[in-house]
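A short worksheet on the structure shown next.
Entry: chain A
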Amino acid sequence: MTIGTFFGELVKSLFKRPATERYPYDRKPTPERLRGKLHYDPEKCSGCQMCIRDCPSQAIELVTIDKENKRFVMIYHMNRCTFCDQCVQSCRFNCLDLSSEEWELASLQEEPLTIYYGRDEDVQFLLENQAEPGTEAHPCEE
Partner candidate 1 sequence: MEIKKVDEGKFVVPIGPQHPALKEPGHFEFTVDGEIVMDAKVRLGFVHRGIEKMAEQRTYTRDLYLMERVCGICSHVHGTAFTLGVEKLAGVTAPPRAQAIRVIIAELERIHSHLLWLGVAAHEGGFDTLFMYSWRDRETVMDLLELLSGNRVHYSANVLGGVKFDINPVQTDQIRRGVDYLEERTQFYQKVVTTDNTFLGRTRGVGYMSREQAELQGAVGPTARASGVTRDVRVDAPYSFYPQTPVQIVLDDGGDLTARFIVRIKELFEAYRLVRLLLDNLPEGELATRMPRRIPAGEVISRVEAPRGELMYFIRSNGTDMPERVKIRTPSLCNWGTITSTAVGLKLADMPMLLAGIDPCFSCNDRMIRVRRAGEPGVMTWDQIKAGKGGWSV
Partner candidate 2 sequence: MDQEMPLKIAERLLQSYLNSFTYPAEGRLDVVIPAEKLVDTVARLIEARWGYLGSITGLDIASPAGAEDEANDQTAGHFECLYIFFSGAAVLVLRVPLAYDAAVVPSICGLIPAATLYERELMEMFGIEVEGTPVKDRLVLADDWPKGVYPLRKSFSGIADADQR
């Protein structure tokens, strides 16, 4: 039966540095396995679409431009991604990877959250084609 069990702790805390992380001012180093932004390596991709099938939030799309020459563009919708690592697990060719460095991904606009991965000329090709109306409707607009 005591009163004020916390007394010792309180006095100690008064002379201790606060435990609060002052986040935007100092950043703690991230663990190696942190699941951040998805990266895609078009060189290794075989276009098997396993990652697309298993993605629980439909955050990735793979556009095949030329299957023969292995020209693919991955459209990554970061705003839908749940960083569950399933696509990385499903990929048999190790062309997907979640970055442990890029994790401050918030944005006020939707545009920066849609990322096109692929060889530069393929992305260019896709974007030019998309610019024509009606080619691909944006999923969040009717």
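FYI, contacts are C-beta pairs under 8 Å (C-beta built on N, C-alpha and C of every residue); 3 or more make two chains touch, one makes a residue touch a chain; residues count from 1.
On the choice of candidates, all candidates are chains of the complex that A comes from, given by their letters.
In this text the structure is predicted, and so the values were computed from the model without any measurement.
S.K.: Touching chain A in this complex, which is it: 1 or 2?
M.R.: The single touching candidate among 1 or 2 is 1.
S.K.: What part of chain A is in contact with candidate 1 in the complex they form?
M.R.: 1-6, 9-10, 19, 31, 33-35, 53-57, 82-86, 89-90, 98, 100, 139-142
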